[in-house]
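With one protein chain withheld, the remaining protein chains of the complex are depicted in position.
Chains here go by letter, A, B and C, matching the order in which they are written, and residues are numbered from 1 within each.
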Amino acid sequence: MSTSRIEAFSDGVFAIAITLLVLEIKPPTHSTDLWHDLGRLWPSYVGFLVSFFTIGVIWVNHHRQFELFVRADRTLMFLNLLLLFWVAFIPFPTSVVAEYFREGTQKDVASAVYAGTFLAMGLSFFSMWVHAGRAGLLGEVTPEQLRRLTLRNMLGQVGYAIAVALAFVSPPASLALCGAIALYYVHPGRSEAG
Amino acid sequence: MSTSRIEAFSDGVFAIAITLLVLEIKPPTHSTDLWHDLGRLWPSYVGFLVSFFTIGVIWVNHHRQFELFVRADRTLMFLNLLLLFWVAFIPFPTSVVAEYFREGTQKDVASAVYAGTFLAMGLSFFSMWVHAGRAGLLGEVTPEQLRRLTLRNMLGQVGYAIAVALAFVSPPASLALCGAIALYYVHPGRSEAG
Amino acid sequence: MSTSRIEAFSDGVFAIAITLLVLEIKPPTHSTDLWHDLGRLWPSYVGFLVSFFTIGVIWVNHHRQFELFVRADRTLMFLNLLLLFWVAFIPFPTSVVAEYFREGTQKDVASAVYAGTFLAMGLSFFSMWVHAGRAGLLGEVTPEQLRRLTLRNMLGQVGYAIAVALAFVSPPASLALCGAIALYYVHPGRSEAG
Partner (left out) sequence: MSTSRIEAFSDGVFAIAITLLVLEIKPPTHSTDLWHDLGRLWPSYVGFLVSFFTIGVIWVNHHRQFELFVRADRTLMFLNLLLLFWVAFIPFPTSVVAEYFREGTQKDVASAVYAGTFLAMGLSFFSMWVHAGRAGLLGEVTPEQLRRLTLRNMLGQVGYAIAVALAFVSPPASLALCGAIALYYVHPGRSEAG
């Protein structure tokens, strides 16, 4: 299968998952103070924001990764499907985290599940990269570039693993770290400039 | 990243957000007078109509804007992601406005949030345009064309800002203004003819 | 705007609307006789079936229509947006018709609204065709072909108008007619062979 069709299908899943997130935000009903009640939904907005930009950043980096691939094999295709599985799953932990930050209880479990989903997604992404390197699917990449990109890929996973642990110390800090990792990947990194 | 892939991804988000809007309209249950009860849902229909054509118009103008871009940089890509964030968010304020026009209360807050979302979306759109002008991403655009298109872009934001304020005077007028802005952008404008 | 990008965006809306239909079918909860309770959902299955194939057929004919267009103008683009508005709306009357056939009441109103939505969609489709003919957007079409295709287009609208009226006599017959119109359009028609 050509990499372009895998990319098109993946883009579809990214675009749908990123847009479905909003369905988890339910308008308050019978409100007598709508500013206040909309304000109380802040965990939903934060969850929407972090999940939206995380999926957005994964989409950008997915594309950059595929630009380096000269061909695809069946393993790559199914590792990619595994990545999409986690991307498509994101709306669920997003609504869990929104629900329990609003309820003000069980925030540690909710945040751990949230960060854990990002970790699983990141590991799928990383395994695609490792497989591509081993199976010779990469085109013109110098060993130095490969080392840098691999390091850059790994850093996010380390960050998400810390976010999972941090959830049991400070749930808001765990969420903030997930947001910070998305911001980190916004920055192109040295490998692009070099 | 090529502008064409950003466009394809954006088109996906536009198409999904525009189609998800319908999920906010819930059929009345156990109705004994279905004409009447369907009629009572008119705020949902109006919200669907205004949001649908606003996203539709943004889609058309997004495409026209990207036709002028000769290349994309990372800032453009993330400003575009910010635009899509607001587009994907639209179903939420649409259901808020439908809910509170139906309840007949808190219509000012609901309309202000609705128009405010369009304003945020418009400002993201406008910031993409300003960034593209400064970063030299535009191709063959004369200074006169640039001035006209910038003015045209700004007019919508002024309109949405007025709609936010108007929500506290007359919520229906605020909604009507949002609809009128969509109609304004249907018209191609002088820049296209010139 | 090129017709190909309008087509791609329209395909997105068709594909999403056709897939969202399933969300209106809710599994029975706490059932002690699941075969029976799944069976009671038959109006949802019929609605899903008729709406699915109606959108599917509109998609096929939309493509055939666009193959004849040599260019698009702004009016065409917005008539197309109007068509998509009705396509995106279809999940709502589908769930209304399913709800009231299940409740066994108000079936006439529900069927009339259902067929009425298809009529509105058909008229949007037809107006695109008329506009394209008048504005010279059609390529190599003989007057004879044009006459046939126009007639064929019109027949569906007549059928849907009859289905709206029929809803007040026999709601199931109205639904059956909507299904039959979809089947009629499956057949390519003489214009394609000639």
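Quick note on the criterion: contacts are C-beta pairs under 8 Å (C-beta built on N, C-alpha and C of every residue); 3 or more make two chains touch, one makes a residue touch a chain.
As the structure is a computational prediction, the values presented were derived from the model and not from experiment.
Chemist: Give me the visible chains that the unshown chain touches, in label order.
Modeler: Contacts of the omitted chain with visible chains: A, C.
Chemist: Across the whole complex, list the residues on chain A that are touched by the chain not included here.
Modeler: Within chain A, the residues touching the omitted chain are 1, 5, 8-9, 12-13, 16-17, 20, 23, 74, 77-78, 81, 84-85, 88-92, 95-96, 99-100, 103, 105-106, 109-110, 113.
Chemist: Which chain C residues touch the hidden chain?
Modeler: That gives, for chain C, the contact residues 8, 11-12, 14-16, 18-23, 25, 27, 29-35, 38, 48-49, 52-53, 56, 59-60, 63-64, 186, 188.
Here is the rule we go by: only the chains that are shown with their structure count from here on.
Chemist: Which chain has its C-alpha centroid farthest away from the centroid of chain C?
Modeler: A
Chemist: For chain A superposed on chain B via Cα atoms, how large is the rotation, as a multiple of 5°?
Modeler: 90
Chemist: Report the chain ID whose CA centroid sits closest to the centroid of the full protein CA set.
Modeler: Per-chain C-alpha centroids ranked by distance to the global centroid put B first.
Chemist: Taking each chain's centre as its mean C-alpha position, how far apart are chain A and chain C in Å?
Modeler: Each chain's C-alpha centroid was found; their separation is 37 Å.
Chemist: Tell me, which residues of chain A touch at least two other chains?
Modeler: Not one residue of chain A touches more than one other chain, so the list is empty.
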